[in-house]
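Here is the structure we will look at.
In this view, the complex is presented without one of its protein chains, the others remaining in place.
We call the chains A, B and C, going by the order they appear; numbering starts again at 1 in every chain.
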Amino acid sequence: MKDKVRVAVVGGSGYTGGELLRILVTHPKTEISVITSREYAGKPVSLIHPNLRGLISLNFTNFSIDKISDKADAIFLALPHGVSLNYAPKLLDLGLTVVDLSADFRLKNPELYKIWYNYEHPYPDLLDKAVYGLPELHYEELKNAKLIASPGCNATATILALAPIVATKITDEKKFISDVKVGSSEGGAKPSEGSHHPERQNAIRPYEAEGHRHAAEAEQELSRIAKANISVSIVPHAVSSIRGALASAHTWLTNELEEIEIWKKIAEFYRGKRFIRIIRGNIHPYPDPKFVIGSNFADIGFAVEKRISRLTTFSAIDNLMKGAAGQAVQAFNISMGFNEDDGLKLVPLRPA
Amino acid sequence: MKDKVRVAVVGGSGYTGGELLRILVTHPKTEISVITSREYAGKPVSLIHPNLRGLISLNFTNFSIDKISDKADAIFLALPHGVSLNYAPKLLDLGLTVVDLSADFRLKNPELYKIWYNYEHPYPDLLDKAVYGLPELHYEELKNAKLIASPGCNATATILALAPIVATKITDEKKFISDVKVGSSEGGAKPSEGSHHPERQNAIRPYEAEGHRHAAEAEQELSRIAKANISVSIVPHAVSSIRGALASAHTWLTNELEEIEIWKKIAEFYRGKRFIRIIRGNIHPYPDPKFVIGSNFADIGFAVEKRISRLTTFSAIDNLMKGAAGQAVQAFNISMGFNEDDGLKLVPLRPA
Amino acid sequence: MKDKVRVAVVGGSGYTGGELLRILVTHPKTEISVITSREYAGKPVSLIHPNLRGLISLNFTNFSIDKISDKADAIFLALPHGVSLNYAPKLLDLGLTVVDLSADFRLKNPELYKIWYNYEHPYPDLLDKAVYGLPELHYEELKNAKLIASPGCNATATILALAPIVATKITDEKKFISDVKVGSSEGGAKPSEGSHHPERQNAIRPYEAEGHRHAAEAEQELSRIAKANISVSIVPHAVSSIRGALASAHTWLTNELEEIEIWKKIAEFYRGKRFIRIIRGNIHPYPDPKFVIGSNFADIGFAVEKRISRLTTFSAIDNLMKGAAGQAVQAFNISMGFNEDDGLKLVPLRPA
Partner (left out) sequence: MKDKVRVAVVGGSGYTGGELLRILVTHPKTEISVITSREYAGKPVSLIHPNLRGLISLNFTNFSIDKISDKADAIFLALPHGVSLNYAPKLLDLGLTVVDLSADFRLKNPELYKIWYNYEHPYPDLLDKAVYGLPELHYEELKNAKLIASPGCNATATILALAPIVATKITDEKKFISDVKVGSSEGGAKPSEGSHHPERQNAIRPYEAEGHRHAAEAEQELSRIAKANISVSIVPHAVSSIRGALASAHTWLTNELEEIEIWKKIAEFYRGKRFIRIIRGNIHPYPDPKFVIGSNFADIGFAVEKRISRLTTFSAIDNLMKGAAGQAVQAFNISMGFNEDDGLKLVPLRPA
């Protein structure tokens, strides 16, 4: 009998992979058995992730799907879109629990992959089996899930901000705008012109402003909750932080509501959720990703401008945690029957 | 006969005051004759503004309204709201040209001061005489203007983003949201809990999210252009930059429009405007305040998400320049019959 | 029999206090029983430390020394210099273990308090009893210590960089310069002109450059190791980070030494030290505080310029962790007979 679940991290040299390692290295019920990287195979993991010096002594290996089941019981795929889908069927056949952090299994409707991702999905049947790994919405389904499609970060921020609103149907259902501000780690570990420090620092730069892909999964999830077709436009902006994403979800109230009523609807919706914190205070009245850095929390709050019936809900996350690796481990924990917060009792840094 | 117009800067120790000095010290047609500061009277200006070491040898003085006309022909008031209004009438009587950078003369309707600023305006007649100092909208009125009410920075960003849209009536007129992201210099030179570096850096922090005051002047100006009542909600967010403000003005198109048509409407609206640059490109497709830092430019651009008829117009400014001191000098230049860009041929820094 | 040691944090609203709480809230063998703040007494701790929302439900209280022994077994004093010394004698009499994070008990020679801190030390006998809380140098003395004087951050960085060098006597003993670069959190939570975000961000600002106080404790500790009088000049510089301190300790080799020999001397000196990591690599060849953020690690490395016999040793710490709260808990753990890393198995964030 094994003491610990052996986990593999595929794509371990990127930021999401690195964040998975940061979490899993102190997870009480897992043992990191394999860390793959095509680019750095054979090199020490801590060479690429100097934060892990002295904590992980493994080297990166090439990903060998044939031997993976000898070494791992569960596998996290931190790979680009369009790559994971080639591995998932076999990994499932081998009996591994698969947590995929790409978009490859997030959408239920295969047609949407053509529209938003420019490819024909080769395994549409797996889309039905995959569970969208947002535990606040899919807790029960995640139990014993074998294929978890971990949400995108801007989608997570947007969905968490809007879910209580669409569930309670207090706003115009066709006019949701999620204006998202994100740190630079969201773009991954690969350098580019736009991520070059002198270009990226001090930028307040809209990007993918004409139709951000995460709208597809956000609409899927919000429509499910609303039991209606929800349209949402996500407009992301690169700002100077490294970690953090704030969604400012602007909507229009259809009826007058007191603030306390809105507060109650949101609080009720998220009652008992381990990683949701509802913000309402006088010193720090709104969510700010600064206060969740390093943790799996999502802070949710709102503001109303009554004279024109504008409601904005805010959600603040650490894009690498609740927006990626943290949420993946949270969903994994549920699927394995662990405590939801195993490995995730990480307290946000302050100041950071 | 004087060679140069003598100008006084009242409230010269703050950031807006300092930025006026940075501009005026190389302005070809002005001479800085008086710089006041209650707090630093008697001390060298360059003690507080070390960037001006070797460039300005004046000391700060106390503001003495009785003697000001001996020393200055024009005066810039960089004072808090509710202070300038006490000085303006006398300064006008003394024959000075007054450029007020506070909100005290921006609104035409005195009732709005009660609602938005919590005071009864003591000189409602002056509100009629004051010219709202946004030269792109009020060029003709600014000629020979004696009292210029220089716009707020978030208002400037919002108005410049939305003016061509409301002028051409292509969107829903009741649902404008200007989601603004601003640098820390917008809060002024006085330290506070929220501006403390460890608190402010990496923040993505909504503030005044339930009714930002600049909405009042933005609605006034946009309604004038639209010849209709325009409602706009301004939701500002503090981000990590020092300088820069980006307004992302989200609206809903009422008719299908090709991008080129939208581009033409915006370009036509701003044709010939010295400090407006229309952005449409493949490497940097949208405005970013990063590319106007240190200059008086406002970069304007847009994005359309056709499937849901969402139009976002962006405007990017340096909040201390086009959002404050630069715009004030631009309006002053017009009022004095100078070239619109005297003292303002400042090229944006890159990278910055 | 108590399950957990009850700990009080006095001065809990500052950054060091907050960092102690971040650590102690997940410490397996302690229970936070009292958190004091003169300024915020009666208010929820999470109001001031929003990162701790949902994690700590205590309110701040006023510090009442008379009742403290009913509530706490150990006490952390996160107070300004000159304040702790008034409380320590009574707290010791009451039987509490005292961990003082101020400078009040760091120096053995009471004369030095007059020179460096401008006060006459009222309890010179306690200076003998206090243990300087740098576990890498005082591990044995810390066992059962009742009064721990936790080191200053710039002193910690300087001592850790130079200890192996002075121990092995390979350099000129009179010419040590520790050029330190530090983040803004080192200045504490109280806003000031210099910490105002627009002033502090992008600063590369020398401060206390004519005799930094931490030299006193660094010289005390380094002289003890060297068994000789060591002089060291600490020249700190404020840079843009929030967390992190790097000491670049410049020295002059008295004999030619191969790099491998220097490496061995440093590695030998720190053999078996839980929180020291010796850095020597090709991608990240020198220590950088970036890779220890959020953790108690100190990364140590060096560079030699042979042609002129210059040796620089570098040490990188998180100033709030190994430079303050983390080191305090580390020393506390040793004094209590706990594992040295209880509560400190915190993995550095990356990227951060």
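To be clear about the criterion, a residue touches a chain if its C-beta (ideal position, glycine included) is under 8 Å from a C-beta of that chain, and two chains touch if they have at least 3 such contacts.
None of the values given here were measured: they were computed from a predicted structure.
> From the touch rule at the top of the page, work out which displayed chains the omitted chain touches.
Looking at the complete complex, the unshown chain comes into contact with A, B, C.
> Quick one: say which of B:L79, B:C153, B:A203 or B:I242 touches the chain that got left out.
Once the missing chain is taken into account, the touching residue is B:I242.
> Which of B:F291, B:F314 or B:F338 touches the chain that is not shown?
Only one of B:F291, B:F314 or B:F338 touches the chain omitted from view, namely B:F291.
> Considering the whole complex, which of A:P28, A:P198 or A:G281 touches the chain not shown?
Selected residue, touching the omitted chain: A:P198.
> For the chain left off this view, which of C:D73, C:E199, C:E217 or C:D342 is in contact with it?
Counting the whole complex, the residue in contact with the absent chain is C:E199.
> Tell me, which residues in subunit C touch the chain that this view leaves out?
Within subunit C, the residues touching the omitted chain are 174-175, 177, 179, 181, 183, 193, 198-199, 202-207, 209-211, 231, 233, 235, 237, 239-246, 248, 250, 252, 283, 285-290, 293, 303-305, 307-308, 310, 312, 314, 316, 351-352.
> In terms of residues, what is the contact footprint of the unshown chain on subunit B?
With respect to the unshown chain, the touching residues of subunit B are 15, 18-19, 22, 25-26, 47-55, 185, 242-243, 277, 279, 281-284, 288, 291-295, 297, 299, 345, 347-352.
> Provide the residue numbers of subunit A that touch the chain removed from this figure.
15, 183-185, 189-193, 195-198, 200-202, 240, 242
The definition used in the following text is that only the chains that are shown with their structure count from here on.
> Among all chains, which one's averaged Cα position is nearest the averaged Cα position of every protein chain shown?
Minimum centroid-to-centroid distance belongs to A.
> Using mean CA coordinates as chain centres, what's the gap between subunit B and subunit C in Å?
About 46 Å separates the centre of subunit B from that of subunit C.
> Can you give the whole-Å distance between the Cα centres of subunit A and subunit C?
Here the centre of subunit C sits 36 Å away from the centre of subunit A.
> Could you work out how far the Cα centre of subunit A sits from that of subunit B, in whole Å?
39
> For subunit B, give me the residues that contact two or more of the other chains.
Touching at least two other chains: 183, 193, 198, 202, 240, 242.
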